[in-house]
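So that we are looking at the same thing, I have put the structure below in structure tokens.
Omission of a single protein chain aside, the complex is shown with its protein chains in their original locations.
Now for chain A:
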Amino acid sequence: MQFMLLFSRQGKLRLQKWYVAHPDKLKKKITRELITTILARRPKMSSFLEWKDLKIVYKRYASLYFCCAIEQRDNELLTLEIIHRYVELLDKYFGSVCELDIIFNFEKAYFILDELLLGGEIQETSKKNVLKAIAAQDLLQEVSYGDTSIEL
């Protein structure tokens, strides 16, 4: 996988994870283009599209779009299930996840993603094992901080 983007129905980027090194300018350009392309698609359309020399796999969960760019040889259907597994993990961790959870606990969303995918490849497919790893991290966090989310 080359990158994963999460964005809202309004086109606001909520999370980006790049597995190839691109300059910031290019990242922004790609992001803009893809958000526009995907938001313009209708619900019944296929979840796959060819884009440059990559394949884009996307799926919408509630108000959020999850979008992955994979290479020609990669398996589209299974990429959909990577997205689904990630959603399941977020759901389990936050307890019925919503967009705001990801906005305010973005660091957790990243930590969970790093356990599921590393370097663009699936690292651990077992839901139990990922949650165990996240729990181990949480355990290390000092109780004195209380709430882990940051308030301005």
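Throughout what follows, contacts are C-beta pairs under 8 Å (C-beta built on N, C-alpha and C of every residue); 3 or more make two chains touch, one makes a residue touch a chain; residues count from 1.
Definition applied: contacts and distances are computed from a predicted model.
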| item | value |
| --- | --- |
| Among "NEDD8-activating enzyme E1 regulatory subunit", "Ribosome biogenesis protein NSA1", "Splicing factor subunit" or "AP-2 complex subunit alpha", the UniProt name of the subunit that does not appear here | "AP-2 complex subunit alpha" |
| Residues belonging to chain A that touch the chain removed from view | 13-16, 19, 21, 24, 42, 44-50, 53, 72-73, 75-78, 80-81, 84-85, 103-104, 106-107, 110-111, 114, 118-129, 133, 136-137, 140-142, 145, 148, 150-152 |
